[in-house]
Every structure is written in C-alpha cells, then in structure tokens.
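Of the protein chains in this complex, one is absent; all others appear in place.
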Amino acid sequence: MPGETMESAAGATGAVRGRHEVLLAGEGGQGMVLAGVVLAEGAVLQGLRAVQSQWVLGSAARGSLARSEVVLSDGEIAFPRVRAAGVLLALTQTALDRSLPLLAPEATVILDEDGVRELAGLGPDHRVRRLPIVRTASRLGFRRSMNMYALGVLVSETGVLDHASVERAIRKKFGAKAPPNLEAFRAGSGGGPD
Amino acid sequence: MSRTYLDYLNEKAMPHMWCPGCGNGNILKALLAAFAALDLDPRKTVVVTGIGCWGKADDYVTTNAVHGTHGRALALATGIKAYRPDLTVVALMGDGDCATIGGNHFIHAARRNVGITAVVANNHNYGMTGGQFSATTPAGSRTSTSPYGHAEEAFDLCELARAAGANYVARTTVCHYRQMEKLITEALAGEGFSLVEVMTPCPTYFGRLNRRGGPPEMWRSLKEEPGLRTGCLVKASRPSFEARYAEIQKAARALTGEERDPDAR
Partner (left out) sequence: MSPVVFMQGNEAVVEGALAAGARFYAGYPITPSSEIAELASRRLPAVGGVYLQMEDEIASIGAVIGASLAGAKAFTATSGPGFSLMQENIGLAVMLEVPCVVVNVMRSGPSTGLATKPAQADVMQARWGTHGDHPAVALAPWSVQECFSLTVAAFNAAERLRTPVFLLSDEIIGRMREGVTLPEPGSLELVERPAPTGPAAEYRPYRPGPDGVPPLAAFGGPYVFHATSSMHDEMGVSANDAATAASVISRLVAKSRFALDFLPGPEVVRSAETGRGCRPGEPVLLVAFGSSARSARQVMLDHPDHPMTLFRPRCLWPFPEKELSALLADHGAVVVAEMNTGQLLLEVERVAAGRVPVAAALRSDGEIITPEQIWETVREVARRPRPAAQALGWKEGGR
C-alpha cells in the first residue's frame, strides 16, 4: 500500500475521517502550490496521511493557473489526485473556473472577493465564503507571505487540521524564515479578516 | 625506477593494425615516450578512446584503458577525471571522433577545463570506414562522400579549443617526432584541459582520392606544409574543473550544517 510503512494514523486527531480533498488555486507567484505543500505536511505531522500534487498551467506569470491538490486521510490514499474536493481556496477567476469540475456538490468554497467576481458556475449547495484575502494580507504587511495568510483563513474556515500542526509544518518548511510566515498564518487563522 | 616507452607498449598486440604510411604508430610511440618521461604509474593512468583508426590505440597500451562509443571518449574521460582527479586521463581520438560526432563534448570539455589530455590524430577523413569526409576535411577535397569536391569548410581544432577555454593547445605533425613527444609531455604535465593536435597522413584514402601520391610524398608535403602553425599555441593557467570542484565540496560541507531541517535528527 502507498505509505504502508508509515506510522499508524490511529493517533490522528481532528476533523479528518476518511478521504478529504482540498484544492488551493491562484495564479503563478501567489504561492498556492507551497501553501498546499505546507497543509499536507501539517497533516502528516498530525499523524494523518497526505498526498500533495501540483498543477501549473503556463509559466509562473500573470494569468496562469497554479494549483495544489491535497488529499488527506486517516487511512490509505490510493488515487493521489483530487476528484471531488470538499474545500476550494481560489484567489483568481481562472483559479475558480478551472477548479469547478473538481468540486464536490457541497464543497466549502473560499474566494478572494477582489480576484473572483463571477460566481455563476457555483452550485446551490456550495458553501461560499467571499473574503478580501489578498487585500487584507497586503494591508497587514503580509504581501510576501500572503499564501500563509490565505492558508490560515482556509484552516480556520474549515477546521480541517489543528493549527499547531500547520505551524509545525511552517517551521519545518521555512526554517530561519519561519517567523513572518507564522505571523501571517496566525493573522489569517484568527477568525479570518473582517 | 625509470620506465621506457616499451613499458607502456602491449607488445602482445603487435603488429598494429594501421596501414603502411599511416602516422598513428609514430603518435603512439610519442605518447608512450611521454608517459615514460613523466614516469606515469600504469595503475594511475587511464587511456580512453572512441571509435576510429586512432581509437584502436587502447589495444596497444599497458595502462588502464577503455574503448567506448564513437565521439564519447571525452564524456567517459570527464566522468573518470571528475571522480578521481588524482588519475592521469588521456583521450585518444581522430578528427571524426573528436571534432565531428564528438564536437559538442570537445568544446565543453575545453570550456570546463577538465584535466584531460586529448591527443587528436587529424588525417582529414574517416579512415576506418573508407575515407568519408569529416569536420576537418578541407573545402574542395575529394573523399568517398564528396566525389565532386567537399562543399564545407573545415574546423581549426586548435582555434576551437582556444576559444572554448582550454589551458593548453598545441599542434604538431607526425613528421616532427621530437616536437610531438615534447608537446604531449607538456600537455600531460599541466593542469586543466589540454589538446595536442597531430596532423597525420592517410595515404590509403585521403591521399589516393586527392592524388597526393604515396606515403613518401604525403609525409614530405606534410613536413613542409606552408602556413601550418605548429608548436604550443596556448598556455594558460586557469584553475581546472577538479580544483574548482574541490572548493565547491569544501563550501558545501561547511554550508549544509546551517541548512539542516530544524526537525531533523
């Protein structure tokens, strides 16, 4: 089995039971791929299993699509990609539009209210949250760690993982550069921007 | 202990396979005499060859040797030298092997300035396969694949090596034995990439197809060829790839301590 030699997930805590699929999408340069990596690593640190893949269309330039696909589970993860995401974080219109076919009917959809204007593609059962993520991160001085701010929003809106696990993952990933990223994550997860 | 060229000659493989009038035997003797002049340890010496008449020379040496694929002698030699900088690594190639199919490896080995001595026998054509043209065949020459005259210009191998950054570049001919031995010795003794281009006649194909006469006529005209620049053409002292990489290894060892994952054991 993939990951069968991993530590048992029996001690896992949190909201994850069975397979959970999360999409984090934006344009190149917004750091959504890395945000997915941190989310997945946080899950592993929490005793869950996780697979992260990325989907990058075009070069990392404006108008492109960069998307992390994260699968979390307290059991075996076979298929590594997303089929019916329960959570989508989308920062741009392209990010939303290209992710619609991969959404579960009752998915939680967190949208940047400046980046995404057209919501016609969303279904009646989607739980939609529109927040000024990029603007607020920028106002609070997290322009360079906006992705961690956005990840904070995602974690607090969905409760998918423990905050502490994600913070551990941020420390591992960023090493000496962790402090501003931790700050951004905490700002984002503190109930989200008003 | 003092060695002579005979200590490096695999006499069991004699007589060699080269045609009467070919200069490869002379180059072989000069190479082995240069080994003896430097008293090289056969265990610490590797001869790398590609494919071609001169590429058969590995059969005739008592050092380590590897006979690879056409054009790739320098690639193999680069791997050997990069992993074992203490070894003397020599690449023996003809003009087809080195300048034509292996041209890319040639300029990059020179640019990288990796400590290999390339001894290139340039006879202006592919001797082993029947005298087809190569990248050093002069324009207008007749070969078995340029029956109406050759439509392309030839590479100047020494200029190519100089422009690419080789530390040592020299040219000689098989008619100038003493110079040949001296230049190969100098090339072997130096740091970085070195090229000794040895002009040699191919009476069997190039000479016959271009009506250059038999071996005596070809040797005489090669000895007196007007305008042929011989001798050491470039002598620089840029650090070799191996020397620079040793610094990188040092720097990497020092750096990785800091970069360690905070959670790592």
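In order of appearance the chains are A and B, and numbering begins at 1 in each one.
Just so we're on the same page, contacts are C-beta pairs under 8 Å (C-beta built on N, C-alpha and C of every residue); 3 or more make two chains touch, one makes a residue touch a chain.
Predicted model, so just to flag it, every value in this text is computed and none were measured.
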**Request:** From the listed residues B:C53, B:A77 or B:L233, report the one that touches the chain absent from this view.
**Result:** B:A77
**Request:** Quick one: say which of A:Q30, A:Q52 or A:T108 touches the chain that got left out.
**Result:** A:Q52
**Asked** Which one, A:L23, A:V44, A:L131 or A:A150, makes contact with the chain that was left out?
**Response** A:V44
**Complete:** Touch rule applied to subunit A and the missing chain gives residues 1-7, 37, 40-41, 44-45, 49-54, 56, 76-81, 83, 169
**Complete:** Residue list for subunit B contacting the dropped chain reads 13, 42-44, 46, 48, 58-59, 62-69, 71-72, 74-84, 86-87, 104-105, 108, 245, 248-249, 251-253, 255-256, 263
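We adopt the following convention: only the chains that are shown with their structure count from here on.
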**Asked** Per the centroid of Cα atoms for each chain, what is the distance between subunit A and subunit B, given in Å?
**Response** 58
